[in-house]
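The block that comes next holds chain A.
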Amino acid sequence: MSKIVRTVANQLILFVLILGLYVIMHGHVTPGGGFQGGAIIASGTIMLIVAFGSGEIKKWLRERHLSVVESSGALLFSLLAFAGIGTVFFFNFLIGSRVFGGTPPTGPNPGDVWTGGVIPLMNLAVGLKVMAGLSGVVLALALFSSGEETDE
Partner candidate 1 sequence: MATLIEHSSILIIAIPLLAAFLTPLIGMASKKARNVLVMASLAFVALLVFALARDVILNGIHVYTLGAASPGLTTPGGGVAPVRIILEVDAISIFMGITVALVSLVAAIYSLSAMKGETGQNRFYTLLLLMVGGIFGMVFTGDLFNLFVFLEITSISGAALIAFRTRSADSQEGGFKYIVVSAVASLMVLFAIGLLYAQYNSLNIGALAAAMQYTMLDKIALVILISAFAMKLGGVPMHMWLSDTYSVAPVSITVLLITASQASMYALTRTCFTLYGVTLDSAAVGWIIIAIGILSMFIGVTMAVRQTDITRLIAYNCVCESGFMLVGLGVGLAVLANPEALAAYGITAISGAIFHMINHALFEGLLFLAAGAIFYRIGTRDLNQMGGLGHTMKFTAILFLLGALASSGIPPFNGFASKILIYQSVYQFNPILTIIGILVSIITLAVFMKAFFAAFTGASLPQYKGTKEAPKTMIAAMTILAVIIIFFGLFPGLILDGIVRPAADALVDQSPYINAIMGAIP
Partner candidate 2 sequence: MTSIIESGYEFWNPIIWLIAFAVVMVIVYFFRRQGQEKYKKGEAQAQIFLCGEEVPEAEQRQVRGGNAYWGFFETLKEYYGGIIRPHTGIVNDYVIWFIAVMAVSAVVLFIVELAK
């Protein structure tokens, strides 16, 4: 792509990342969440691939690393679910504790991020997984259709 597109994409990716992280971290108080935020960040990857070409992106975004991030996101999610097994699987054991333990008032309220127990953490885990997973899929398909084989 032309220099203008590349420069703009270069600047814009920062905002895309911030928006994605915002959507992930506010998933439990506003619409959004892990999948949506991860998809936004992955769309940033698509933008980079379109602007710079898949060969260029491949140099610094390895499938291997993406798969590590993806697996650790999924692992974090399952570990959080497992951690509740003292009572029941998926039990929200962080309610009332120091970490995201706040109890919001009933009824309409301005929204407090420091609530939700394990839910924001799970959103983060899902966000990591979706971000890495979708970026990996898009990158693999882009490399695939441009004729290059990936390492796996």
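Heads up, the rule we're going with is that a residue touches a chain if its C-beta (ideal position, glycine included) is under 8 Å from a C-beta of that chain, and two chains touch if they have at least 3 such contacts; residues count from 1.
Behind the choice of candidates: all candidates are chains of the complex that A comes from, given by their letters.
The model shown is predicted, which means the values in this text are computed figures rather than measured ones.
Asker: Only one of these touches chain A in the complex, so go through 1 or 2 and give me its number.
Answerer: In this complex, the candidate that touches chain A is number 1.
Asker: So in the complex, the part of chain A that touches candidate 1 is made up of which residues?
Answerer: Touching candidate 1: residues 64, 67-68, 71-72, 74-75, 78-79, 81-82, 84-85, 87-92, 152 of chain A.
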